[in-house]
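What you see is the complex with one protein chain gone and the rest in place.
Let's look at subunit A:
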């Protein structure tokens, strides 16, 4: 693709997200989401092979249906209350439809099937955009509405997508699909805590974006595609593999790393609100995700040269380190020690 077209698409992508986040009228929020989808489609189908076209088709279908449902919900709301402000969506039926539309846009559990398939059809950098930047606009809408959300619906969707994300990622061999399922599981955490403490869900989203950015920068710089390519990656850069293992454990939420911070705060908030069953279910479903993170770590490390491996060695061991990688690595590993500062930011 020509660089000017790519830069135009990226500008449209960022501008449309900002339009949606700063809009006050439902029509502008919808227009922002639509422009966002339209500028994402050429980026997904950038590679000229059938898989990319199929991924584009699936992305287009789900996102177009979700944004049509969103504007339908706000039109019903306008018929009932004669209001178009985003913050004034109060009746329960439009609220539920809107929640389902946002869920479809985010790729949460009952509507999650498009996300792993789109992830397989695109490049790593486009998948990075889908799992981080594309989550911001729908979550901005739903965070604006957190006063009138349906608690039971969001909580059950969040728990379901945690379990589905953990369960679905177990049997996958492609790194991008594993990352897509981990995105589903993390979005479940964000949405579960949203009606109870929106600041915590914002904190979780920011830390998730940071961890995901680090992980995808590692994946891009070592050109990882599938699980078997992890066997030979440590020839490329051994320190990076150690840091990748630590980042994965941080995504799984193990204590000395950053990923434990938001999970800790969310579990504490749930226990303060006397919802210990939900806290138990949430922390148990993290174990499912932790299993496939640990499997990645196992394949990267415990198959080192003293053991025999029947995987062919890489021909080229060239890596191109991204300039952002060291800073992101430090942030995604060591943020737990400044927890009070991080909490005071949100």
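The rule we apply is simple: contacts are C-beta pairs under 8 Å (C-beta built on N, C-alpha and C of every residue); 3 or more make two chains touch, one makes a residue touch a chain; residues count from 1.
Basically, contacts and distances are computed from a predicted model.
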Practice prompt. Pick from "NADH-ubiquinone oxidoreductase chain 4L", "Iron-sulfur cluster assembly protein", "Dolichol-phosphate mannosyltransferase subunit 3" or "Translation initiation factor eIF2B subunit delta" the UniProt protein name of the chain that isn't shown here.
Written response: "NADH-ubiquinone oxidoreductase chain 4L"
Worksheet item: Any idea which of A:18, A:31, A:209 or A:223 touches the chain not displayed?
Response: A:31
Discussion item. Please identify which residue in A:75, A:232 or A:275 touches the non-displayed chain.
Written reply: A:75
Fill in: Touching residue (missing chain; options A:11, A:64, A:170 or A:271)
A:64
Response to the item:
Had the left-out chain been drawn, it would touch subunit A at residues 25, 27, 30-31, 34-35, 37-38, 41, 45, 49-51, 53-58, 60-61, 64-65, 68-69, 71-72, 75-76, 78-79, 82, 117-118, 120-121, 174
